[in-house]
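Every protein chain of the complex appears in place save one, which is left out.
To keep things simple, chains are lettered A, B and C as they appear, and every chain counts its residues starting from 1.
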Amino acid sequence: MTFRNDIEITPELVASHGLKPDEYQKILDLIGRTPTYTELGIFSAMWNEHCSYKSSKKWLKTLPTKGPRVLQGPGENAGVVDIGDGQAVVFKMESHNHPSFIEPYQGAATGVGGILRDVFTMGARPIAAMNALRFGEPDHEKTKHLVSGVVAGVGGYGNSFGVPTVGGEVQFDARYNGNILVNAFAAGLADADKIFLSEAKGVGLPVVYLGAKTGRDGVGGATMASAEFGDDIEEKRPTVQVGDPFTEKRLLEACLELMKTGAVIAIQDMGAAGLTCSAVEMGAKGDLGIELDLDKVPVREERMTPYEMMLSESQERMLMVLHPEKEAEARAVFEKWELDFATVGKTTDDLRFRVFWQGDEVANLPIKDLGDEAPEYDRPWVAPTPPAELDPSTVPDADIADALLSLLGSANHSSRRWVYEQYDTLIQGNSLQTPGGDGGVVRVEGHPTKALSFASDVNPRYCEADPYEGGKQAVAECWRNLIATGAEPLAATDNLNFGNPERPEIMGQIVHAIKGIGDACTALDFPIVSGNVSLYNETNGRGILPTPTIAGVGLIDDHAKMARSKFSREGDAIILIGA
Amino acid sequence: MPFRVLCLPGQRVRHATNSRTQQFPLAFSAINPEKAPIQQPLLLKRDVSVMKSAVVVFPGLNRERDMIAALTKIGGTPPAVVWHKDTELPDVDLIVIPGGFSYGDYLRCGAIAARSPMMDTIRERAEKGVKVLGVCNGFQILTEAGLLPGALMRNASLKFVCREVKLEVANADTPFSRRYAQGQVFRCPVAHHDGNYFADADTVASLEDNDQVVFRYTADTNPNGSINNIAGITNARGNVLGMMPHPENLIEPAHGGDDGKGIFAGLLN
Amino acid sequence: MKARVIVTLKNGVLDPQGQAIEGSLEGLGFAGVQSVRQGKVFDVELSGADSVTAKAELERMCEKLLANTVIENYAVEIID
Partner (left out) sequence: MKARVIVTLKNGVLDPQGQAIEGSLEGLGFAGVQSVRQGKVFDVELSGADSVTAKAELERMCEKLLANTVIENYAVEIID
């Protein structure tokens, strides 16, 4: 064993953790000493774009997030919206773009797994899923492989887990050649008064690890290079996360059973930067410290270092704070489902995040500052320049019928059946409208008439031409798709996919698109209750098309009166309405 | 009890056992569940003697809730739900193994579930004549356990397929198919990755000779490449049925039809 | 003790995966491929046991679980 936690922290090592010199200085000021290697890993995880939203926070705050039906807005694993009769719909959308480009099947599969966990961590049984996919040109050398892998991965996970996929998007454009987008949405149903949150409460209570064992999955490629081992690395370890829908399905059933026991005080999914983010979030939200004993963490690989355990992105894991007197009952549930259940730490009152391993303290950090003090940037931006108006004389003449036919036959307009037939759209027996129409509709089980409608939309070409109008348009289109099923739109989630925010013109797209989304949502009383930001999406040094995906949820009071997009009877009048 | 056939209103059907041809002006599909209070069976209790059934759940199965709903709505009483590790299987007339991905479908579909102790109990019951229905993963489990011959291989397309197919009733003289007419074609959804039925030539010949093929995909809707378009078969005795399609997902108007209902209705005494 | 178990489809059993791979290889320009059959390999680590006992044990595992002997053959090899 050649592990050391005293690896020298060099500027190169700091840089390879994605921390800028001034960010590193902030760490030094904050803790008054050089961080240990494990601590550096923790900071890099907490302060990266994905966890800290450092480039987008300022603008996200401007979005409307409240409404009479909103029970939980952004800030938890998913948003929660009241649907009456004591029930709530819990939903969120999240991206898995980069992992899907590296390994399309597993990347997409674990994206679906992650969003499903976000939903059932809150106590909701998942009832619907959607996926918004963007690929490069159809004849680009990589596209075929990526499309088949991603679609198989989305299906492979969702079908096995057992949630109907009721909608989504697929688009092709050269601007995604080197950076595809995989945005996964999930929604679940819960009792409005039985929503579980991630805020820890109570001092000295057990912190429990649930689910699958920890491996080295996803432990950063760049950071791996920094020899935490001596000379016993047999091969370059892949960092790909592999999904296990079978474990996730058991985790779902075990969690819902566990929640009924009354044992859960707080619960949090282990997503990006697993143990680190989940433990810090639970503690910081509850104004509590957390102590972890890594020797108790169930591992599936030998000689895992504290650094690796803290940064592992192994899937199908959760962390919870438990009522100690219910521990035996809770453990029995997990044993029944043959899942790991291990007390790995406790809550404390010292507001420190302390991590122990083989008798050493490998991290001791101020828990609130890890999140609160994360850098926040007001990045410079320039207003996007609108494209020059099209000169009609430059538009070639074309036969309208031919043009229509080639449009209908083009990759972006042809039927999506080849995709959604690979997804189980019927499971659970409540699907009233499956993909192919405007919105997917799922009835509310146990209620005689109610149903929920789902749609996901954005037109990235509009967003490129005018991010503000494109943002508005995405919201409006999603809204229209919901009302076209006869639903009253309730709320939305967004997945903001953009290029490098350090470039002022990209930052300008972000700012304008968020403004457009915000204005449209405000005008329509359509609050954003959850969401996700994915930045640095580039292909050949050029940003992807700005792609702020909007997914919305609507309520149908009586599904007997639901509207469909297909003409159903001969002789019916066809009416064109709108502006 | 008067003899009834499930069919669409006005459809002509022939009952297999007595070859009578009749016109049915009113069939199950005329009953509107939307008007009935929720959770109530679609059939009136006095119409049927209650069917005692059990749904066996292995970890990773995921259509058990759909199956329980179908048995409850059509059978009039909720089935017993039995966890695979339970040692006692209640005294029932029908044992159902629903669809899903037991043990993740790892190794081979249904292989791991098929070797669990619960399957020994099911085998004993089947030998005593208790009816056993395996749908989708349930079918795969029954073949892996040797209760049904053959194997379900990967779909010819190698892709998961979820769509509606048409099934032809190849043998209406089984407890599972008796509410349909011989040769009747009905709609049914499929959702599977490994539904490509395969058996060696002798086995297939004997299945055909003994009328053990109960449902076939119509040739133009075979979703998986299965041999002889086989969608569902019984054992030689006729009390164990395995089928890939999901009749439980097409049992009420909200599903867009109730063609699948006959399978459950047929199992009522 | 390490062992490798190889499970292959019996002759005459349909192999949709093998067939599809054959087709794709051809599509990728690999001309000489006449047939592909896909099987499974299991790398098993066993505690203790001499290799004779281990082999017998592995064969029982194949009979009971690892292979579906209706359609598959198996072969067991002790590696070290």
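Keep in mind that, in the parts below, contacts are C-beta pairs under 8 Å (C-beta built on N, C-alpha and C of every residue); 3 or more make two chains touch, one makes a residue touch a chain.
Quantities reported herein were computed from a predicted structural model and do not represent experimental measurements.
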Contact with the hidden chain, among A:D295, A:E338 or A:E488, goes to A:E338
Only one of A:G215, A:G271, A:G286 or A:G437 touches the unshown chain, namely A:G215
Residues on chain B facing the left-out chain by the touch rule are 103-104, 106-107, 112, 115-116
Listed in rising order, the chain C residues that touch the chain left out are 6, 8, 18, 21, 24-25, 28, 30, 32-49, 57, 60-61, 64-66
Even though one chain is not shown, chain A touches it at residues 102-103, 105-106, 215-217, 234-235, 237-238, 240-242, 244, 246-247, 300-301, 314-315, 338
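In the analysis below, only the chains that are shown with their structure count from here on.
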Between chain A and chain B, the Cα-mean centres are separated in Å by 38
